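A single protein chain has been removed from this complex, and every other one stays in its place.
Note that the chains are named A, B, C and D in the order they appear, and that numbering of residues resets to 1 at the start of each chain.
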């Protein structure tokens, strides 16, 4: 089972790296947004500092959603999803591996780029660890939610819009607590409360999410 | 040729409406981003007014880019692109129809939603026409650039990243002039200069773009 | 797993259809009586509040609708879960019937809370407040449950996919309930729920509880009425239903 | 009757699509070592039935079981007992043939035996992306998973598609070996002659 988990993880990462655009697009998008905002907005640093957190979260959300449609659809269309379902690997494990890969590909680059963001938004350097930490805690939940949305709508051709409707409201708490953590960090206050909350949500999502996603996939491939 | 143009346009719109997510996702992004920023950022209206233009452009860019990968890939993978190439319809015309459909699907809803944006960013109502106009002028260029990127990626499996690198910087002038038009509008100054510029770029893109895209596609399907 | 006989009985549309038909008048009668009595009591009999004046009377609408909205979600999630696991179509029918009612109660709770917030907290809406946020999420969950169903052409598939969403969303309910304890919020802490030492005078408590019971009965009344309609919709091609409808008319 | 319900068994199966009933009251049992051929015109419901047999979809009516348990709820020790090769390849197009093989092995818990590629005449393509294979080479590469998985039940949907004479011979050889070693198989085909074999059950839809 461990072997299968890592095999799926490795496969998805390999594929992502072969189609470099999948990795590079969110990153480029991030850089563009990060460098554009200070241009568009008045470059006064007091002003910028206030919006840095918001921009970070919106971008993280958007880059996760970018890959949303594709997360299971590619596997469904080339038949590898049905093979996975028939294999001895529990589907929940396979889902966890796929979501982990998606997370590694979309989020880790963002975390690595936070210093760039901090620079362009004139954030105090001290807030960087908070930012990175908040991202690392909030984004697993985000990835699970996105995957759930993708799985629920896999069987659907007509109403994919619901993905957005399903997932986006569910992400609101993440964004609100995440932003609050960063804002507290910027003004030097204690960030523990929102971070605990994000961690609790992540634990919940990672433990229950894959089962629900697997169930939705089974209905979806019929 | 006119018949073929409208047939392709109609087909692409039909497909987009069948998979509503293609239409609804950009819209939902837009709404979320527009409603989230004021949450994340201090809700002081003087402050918000400054970033409204930037947010609008980033979202327009993003919603165009969302469809980037899919624009020609779906047609390439189901074989309808090669059928189109063999048909009597000049490929440039087919490309123009596809890009027009993409534009109608991603941008028109954005334009219709600008009032929502104006509301959440406390923009003066008078700036709405400028915003809509700037969007309408800048986005055809954006769509053509995105389509060019998509066509180039089609051939390059490995070098997709380069496409992002090519296309995204090309969009920077659009973003800068577009933002400037809105900012000038917000502060009640004359917006003619940046708008003329955007119009000129659009004329250039729409006349030369399809030919270049068609050439890239021919190489892509080999 | 071996299921008891009554389980199958409740899985049989004709039985439930008839049972619901028999219960609806009773539930309706009780709900109306309680709501009328409760409304009179809470609006006329009890005196205005010392601090808030008349505004506090939202106390007799807001907590009740909020509570029923959460109960409605639990009913929906549990029945959807039963339907998914044991493949009982009727359970899905109950879940579908509960969703729009629950959504309406949620909307009432949000509106009444928001109206109450203006005089007490000085704002209609405060995003940062967890209870407000998660209650809003509840509304979205109801709506996306309905939207997801609507997107499927095949009812069986719609049942099973939407059930997963309903079950996943149930984690939101305890979060709503405990949010006031977990975080310091604007929102009121538990007032009534700690019944052993109620922090409300009996005078206010009685109409409060009457309204609570009234709205609860009202929910089940609406639920069974919708369920009957849903059964008719789902079973319209079956003999027993046609017989039942004919019989009713004759 | 000790063998009753030991094989792959369909009881009273019916499948509806849209408002049409594709077929109903289908009953059969596939015993170890037995081959069933599924024939019928285009759109008869062969693929739909095979997916139900594999547990990938549920029948509208009826029940399908393997060794007495429903195929869509196999207990852990029986998971992987059914191998299905449908119209889709199940290959990742951006991975090479060898990488796909290794992936199958990791998933099915076998070893990636590169000599399989030699048998399929794919050794020259081991490091070619599946995307660049010819149609027949892709079908061959997909067949590899049957050997890696070593499942007792094979469900094959038009396995000869795109294969040349040599490819078809390989499929027949593997199938014969599989049956001889006690496996059972059900094969949908438009050319039942390809599979002629004494004792084969023919199911017509």
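The criterion applied here is as follows: a residue touches a chain if its C-beta (ideal position, glycine included) is under 8 Å from a C-beta of that chain, and two chains touch if they have at least 3 such contacts.
Quick caveat: nothing in here was measured; it's all calculated off a predicted structure.
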item: Touch with the omitted chain, as defined above, among D:29, D:72, D:99 or D:158; value: D:158
item: Residue of B:89, B:104 or B:176 touching the missing chain in the full complex; value: B:89
item: Contacting the left-out chain in the complete assembly, out of B:15, B:113, B:176 or B:215; value: B:15
item: Candidate in contact with the missing chain, chosen from D:21, D:70, D:118 or D:135; value: D:135
item: Chain D residues that touch the omitted chain in the full complex; value: 17-18, 20, 40-47, 87, 121, 124-125, 128, 132-137, 140, 158, 161-167, 190
item: Chain B residues that touch the omitted chain in the full complex; value: 3-4, 6-8, 11, 14-15, 18-19, 77-80, 82-90, 221-222
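Assume only the chains that are shown with their structure count from here on.
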item: Euclidean distance of C-alpha centroids - chain A vs chain B, Å; value: 24
item: Gap in Å, rounded to a whole number, between the CA centres of chain C and chain A; value: 33
item: Chain centre separation in whole Å, for chain D relative to chain A (CA means); value: 37
item: Junction residues of chain D, two or more chains touched; value: 94
item: Chain A residues counted as touching two or more neighbouring chains; value: 18-19, 153, 158-162, 165, 176, 222
